[in-house]
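Structure in structure tokens, see below.
Only a single protein chain was left out; the remaining protein chains are all shown in position.
For subunit A:
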Amino acid sequence: MSNVSAPPVSARGTLGVDTPKGPAQALLQRRGLAKLLLLAVAAAVLVPLLAAKYGAAWPHALTVDVSGPLGKTSDWIINNRDSHWLFVYFLGHLSNAVVISVRAVYLLLLALGWTGVTIGMTLLAWRVAGLRIAATALISFLVSGLLGMWVPTMQTLALMVVAVAVSVVVGALLGLAAGLSERLFRILRPVLDTMQVLPAFAYLLPVVLVFGIGVPAALLATVIYAAPPMARLTALGLRGADPNVLEAVSSLGATGRQRLVTARLPLARKELLLGVNQTIMMALSMVVIASMIGAAGLGDRVYQALASVDVGAALAAAIPIVLLAIVMDRTTAAAGERLGADAPATGPAWLRGWLPWAGVAVVTAVFAGLGRMSGSLVWPDAWALDIAHPVNHFKEWMVDHLYSGVPVIGGTADWAAHFTNWVLNPLRDGLTALPWYGTLLIVAALAWLIGTWRTAVTAVLAMAAIGVLGVWKPSMNTLSQVLAALVVTLVLGFGIGILAAGSKRLESVLRPVLDVMQTMPQFVYLIPVVALFAVGRAPAVAAAVVYALPAVIRITTQGLRQVDPAAVESARSLGATRWQMLRQVQLPLARPALLLAVNQGVVLVLAVVIIGGLVGGGALGYDVVTGLATGDLGLGLVAGVAIVCLGLMLDRVTQPTERRTTGKGA
């Protein structure tokens, strides 16, 4: 069937990227026209044939039922988990090591007690990031305790410590190899690029298949999700080292190892620390989601609370997650800036060297001892604040007063219902009713127009794979939610982005808000939308919009700000109005940034729409959740693969050519 979906391969596949700007645009349009014509001809020939043979719905003849074989595989694994050598001698040890190390860290954290952990973390943040962030850390841990979330916080922290350590080591080693070997870099780069666009949910099922539900599976999923940015940035950092410095180092007769240790690695330290920062943020996001496959801790509390729509309990667990995210992000980012600065360390002599670290350890130990002597290792219950009940009261008040019947504007539940009835349903029905070959043709046309024929082929194949797996209908449902969320995100994001680019004041107000929003794990976004809109598809879309919005706003603002000031100035000197300038100079020149914003928007929206399966979003995300909940791994795995395909397709369709200079691995 792939010969059907693949667009005809034309000799003029590559765009004249290097031709000068003016004619290039005309050429691009003409090329685009030529591509469309080619596709139209292909469609005119193929569509009647396919329509006659198969009809509009995805044909049964082209579907492969994989649930049988998958179920058998899963059964085999379950039956052989204790006997087969692969498990006994390799995976078994792996999972034991994971369990033991997570347990060890957890016990250590408990042994330090809440006094030791709080003081230790505060001092650590102070040492690497300064006073302000230390204060944030202190408050965060105290709040976690106050909310009665001390033990889950420690569970999450223990998992995080191990997951981040493993991810950083694995990622750094991969990145090191790819940074030193051109060949490996070429192979690894498209893989890492693709892994970064896949929703977290896609990784859950495969690890569960191998390890079963539990801590090892959760940790492994986290590592798979969080290691790629470390690998990617390490490789890029090593490759981006100033060639002048490297030449000078060679000219002094340095060996390969000396070059690496004294020049390349130190020169890449900024990227390495950025990699650690990103890995930590991704790991936190995943550790929370991995509560669905056996990770205890804060994520699990949120998950349980969401399952019973207990917004108050969910919020009590979500606040420590957000605080943890902010502390970890700010600490590593500040450490990166400090280490990355070329200035020597400042401050009095007693604050440098190993001595202050020893001081941190001693003070932590003292506080841990104090806590132990006073007999309060775990945060005392008497000091815990119950916010779940007041929050739930407030939520009930909202249900009564805001959900519907508010004069003039209606209510939030009404809005959600309207959105579902007037936007999501028609869109879903339209997509489902659209003949499958029509969908493939649209995908091909879009991907080919924006990218190359390679991206088009990948996109169409991914889409066709969804049909082959027999999940066309739920995928169209997911797709309709993604499209609706994307449109809303782009309208809001471009609008706010354009305003922020024009007004310094708005940008300075937005910046801290966006900073916080971008550090929060995906899971957390579900809680407020559930509170506002109850469950269903509309809240899932709303969460997706809120999650993707910061990135879109930020990329738009930056893109507009970076437009060549000479062009803007010359337009102004010609007497262009603000609107003319925006429409004729800034937006066209910022086109690459806007395309990138679309691409990022799609990827982020998809990630949350899938997670929306937890709050009634249905479709593929729900299949994964059901698969996990009922142990029907076949169902979940197929949905997971479909998510991967959908992610690939959406990424390729929105991927401008510029990002893919080599044209490989499309």
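Methods note: a contact is a pair of C-beta atoms (placed from the backbone, for glycine too) under 8 Å apart; a residue touches a chain by one contact, two chains touch by 3 or more; residues count from 1.
What we mean here is this: contacts and distances are computed from a predicted model.
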item: Listed names "Transketolase", "DNA 3'-5' helicase", "Cell division inhibitor" or "ATP-binding cassette domain-containing protein", matching UniProt entry of the absent chain; value: "ATP-binding cassette domain-containing protein"
item: Options A:L33, A:V169 or A:A248, residue touching the unrepresented chain; value: A:A248
item: Touch with the omitted chain, as defined above, among A:N80, A:T262, A:S570 or A:T630; value: A:T262
item: Positions on subunit A where the hidden chain makes contact; value: 242, 244-255, 258, 262-263, 266-267, 269, 342-344
